[in-house]
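Every protein chain except one is present and positioned as in the full complex.
Showing chain A:
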């Protein structure tokens, strides 16, 4: 049995750990609220842009002249997986889950003989991917000094992706991130961003009247497609930010509770050994007195 002194130290150390995890949980909860609000504020733009792109694209027939971002390069050999993770750990299974989803996809693709490359956003995805797929990371976008996700970051990532696409580095790009459902549930998902995938245009929403376009439909579409990619990246980053905080909050809540349980167990052990020590001492005194 551990000595009284050792037990006391142990309790003190678990207590200070509990304080830290509790504080982290509280911070995560506050950040989560902010991230959720930001994600909600971005919804109107995304849904409108979606509608417009869908209605424009529905009128176009995909031919050799249509924009490559929409029609693709005609082959599906080289895939780029854009993996968005966080910069910090201690967020439960958040980063692991995203990386696992990307890995599963990469294995599927490689099994069918496709070429896979990785584009990383955030720091935590690098170690596991670099270990499993050495030399296949084309770039890592550093999000180290971003406090709140800004559209400019998403636009920069999207621009870089479109430049690489235009240079013929890949045929298909997929985006991996965790979709936020609640503080308890975050879904790692993969979503194709290049070529642009269109949701079926809602016929009811399509205007019956003739719409005038300026400069013309093709040019508007050509300008909207890169923007659409930026918006999808932006949505992913926002969802990711909310998921990260949600995941961290849950993880830290569990850690706080575990620390509490441990303190209880240790306190009981401490009290028992203290009592045992007192009893032994008394027995010694009494038997000493009897011997006289």
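Operating definition for what follows: contacts are C-beta pairs under 8 Å (C-beta built on N, C-alpha and C of every residue); 3 or more make two chains touch, one makes a residue touch a chain; residues count from 1.
To be clear about the criterion, contacts and distances are computed from a predicted model.
Visitor: Among "ATP synthase epsilon chain", "NADH-quinone oxidoreductase subunit NuoB", "Transketolase" or "Sugar ABC transporter permease", go ahead and choose the protein name stored in UniProt for the chain not displayed.
Guide: UniProt lists the chain that is not shown as "ATP synthase epsilon chain".
Visitor: Considering the complete complex, identify which of A:20, A:52, A:90 or A:130 is in touch with the unshown chain.
Guide: In the complete complex, the chain left out is touched by residue A:52.
Visitor: Which residue numbers on chain A touch the omitted chain?
Guide: 38, 41-42, 44-46, 48-49, 52, 150-151, 154-155, 207, 209-215, 219-220, 223-224, 227, 230-231, 234
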